[in-house]
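With one protein chain withheld, the remaining protein chains of the complex are depicted in position.
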Amino acid sequence: PLKQVNKLSNESISRYSRQLILPELGVTGQVKLTNSSVLIVGAGGLGCPSAVYLAAAGIGRLGIVDYDEVELSNLHRQILHTEDRVGMSKSQSVATTCHRLNSGVEYVPYHLALDSCNALPIISQYDIVLDATDNVATRYLLNDACVIAGKTLVSGSALRFEGQLTVYNYENGPCYRCLYPKPPPPQTVTNCSDGGVVGVVPGIIGCMQALEAIKIASGIKSSFGQRMLLFDAIDGTFRCVKLRGRQPSCPVCGDAPTITQLIDYEQFCGAKASDKDKAMNIL
Amino acid sequence: PLKQVNKLSNESISRYSRQLILPELGVTGQVKLTNSSVLIVGAGGLGCPSAVYLAAAGIGRLGIVDYDEVELSNLHRQILHTEDRVGMSKSQSVATTCHRLNSGVEYVPYHLALDSCNALPIISQYDIVLDATDNVATRYLLNDACVIAGKTLVSGSALRFEGQLTVYNYENGPCYRCLYPKPPPPQTVTNCSDGGVVGVVPGIIGCMQALEAIKIASGIKSSFGQRMLLFDAIDGTFRCVKLRGRQPSCPVCGDAPTITQLIDYEQFCGAKASDKDKAMNIL
Amino acid sequence: MEISLEFSGGAELLFDNNKKHDVILPDQKEKWNIKNLLVWMKDNMLRERPELFLQGETVRPGILVLVNDADWELVGELEYEIQSKDRIVFISTLHGG
Partner (left out) sequence: MEISLEFSGGAELLFDNNKKHDVILPDQKEKWNIKNLLVWMKDNMLRERPELFLQGETVRPGILVLVNDADWELVGELEYEIQSKDRIVFISTLHGG
């Protein structure tokens, strides 16, 4: 467990001075940030900006999960990696870059694919989870694990010129399954490898994920519980919409849940837990 | 002048593959990006995210102007600097970080304060200018220089939990002076040193500046000519408002301009061209 | 009855790659609800591969429907009675990152 502090060091006061003077945050909020831990799942287009702004703001512990290694085609949007790290573990690369910016944060890189066995033991060590993944199966896995472990999930996604953001399982609001009880047919799912994405679009959504995590961790309420932000980069429009509440019939967060432990999400979705191949071979 | 290309190398095709497949961008848009140059004035909270996403996207040349050196209290929002660069030139630090991400971009760091003598010779070498500065005097200087040199100015600003974005001098739209013919009284101006700022707020606005510059450079129209984006991070709201058109009476971009060369902007604003001191001693 | 139909997240690709359609629903005996709007859209707007948009009598899993910026679940889903000037948005959920 993260060591809890009740005051800030002189170095912290100096480093965070520009945010400490904000009345909404203040020393109390900064101490809360220092005592908080965030797990980012996915060290890609969303995970890079979220990680660097959470590290800069002085979150206590930052876990970064990614099974993948850096590739040249990642660098147009995954801004914490570098050319000389092609082939290196992405989670390690993110931790290394963030450490140089703020060595006061504890970084825990996990070079693994989140699955039904390891998800709960990892997630339960963190206060807030960021969904910065790139595929449907991991999104359901992460949702169910967060509901079971009682963690708020700050979820971002991006494709082409569009981005979406919601905070799930927050203050008795809905979870991902409340909104999407059935997975989409695999042939309707487009990932960034197939569909493409402008790098700064996940940049903006990842920043918004960091912002909401900072607000929650420091005691300011999130604006996106039971709400979704829709961003269209071509039109330059942001739309905020009201979502349904928690569904009593939800199989995982409802009044009589039928999913009480993690299942096989690749089978449930008929799709692999990566953005490398769209559909599983068994289909 | 920037060497113009008419096709992409194999390495570029591989690096930018995820954005090349977007029909709105495509190879044509990427070639335009490669042939474009952007000048970022200010290597701080706005300049860092703009620089890194423009570099990642493959802009041809990136100029970075900043007179200042890295301080510890910058690192909560100026994410391209590092602890071991405290004391180093900020423009050099940004160029170094971006070079590791994309060495195919030409970086030109300017370790100087933009002023009435050097502004035009520097600005005239670039296609698009980003205002990522932190003080009123430089904002007027940059505006007038962009009008005189005929450059579009993508302007961002941030303070506390709020951010603003506009594109000035774009497609016959208004300039900064059309909106603000008179400078604000110095005692009404709050900078980030005095007022504080949450680091990820300039993060989001800086990403938006990069996005609009990418759209303009690649031939997609900007969404913020004669429009302003207002972001409130506490409420999680984005509001887009319609601005006045170009003012025929504007002293710099109007029909009979009286400002045809750069003036003394510290005197005009009664404030220094830095965020270090609010008012000039002469007041 | 005039309404506005909007598409995002890729759903627009099934509708001439046009994010906004102002349409006029013809007068009919029964009231217009989303259920019969979907039938009308299938007959009049969806050119090909309706299975990428519809499944049975409703939208396929992974498409969120909004009525005037609120989740359709809040207003009755398929049974919601459409009003003149309504803005109905179909959003394909994004999964990339």
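Which chain is which? They are A, B and C, in the order written, and residues in each are numbered from 1.
Quick note on the criterion: a contact is a pair of C-beta atoms (placed from the backbone, for glycine too) under 8 Å apart; a residue touches a chain by one contact, two chains touch by 3 or more.
From a predicted model like this one, the values you see are computed outputs, not experimental measurements.
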Neighbouring displayed chains - absent chain, whole complex: B
Option touching the unshown chain, where B:Thr28, B:Gln187 or B:Gln267 are the choices: B:Gln187
Option from B:Asn35, B:Thr96 or B:Gln164 whose C-beta touches the chain left out: B:Gln164
Option touching the unshown chain, where B:Leu20, B:Leu33, B:Leu75 or B:Ala132 are the choices: B:Ala132
Contacts of chain B with the absent chain, listed as residue ranges: 42, 44-47, 132-136, 139, 156-160, 162-164, 179-185, 187-192, 195, 197, 202, 228, 230, 232, 235, 239-244, 275
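We take it that only the chains that are shown with their structure count from here on.
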Per Cα centroids, the chain farthest from chain C: B
Chain centre separation (chain B, chain C; CA means) in Å: 40
Of all residues in chain A, the ones touching two or more other chains: 160, 192, 195, 197, 235, 240
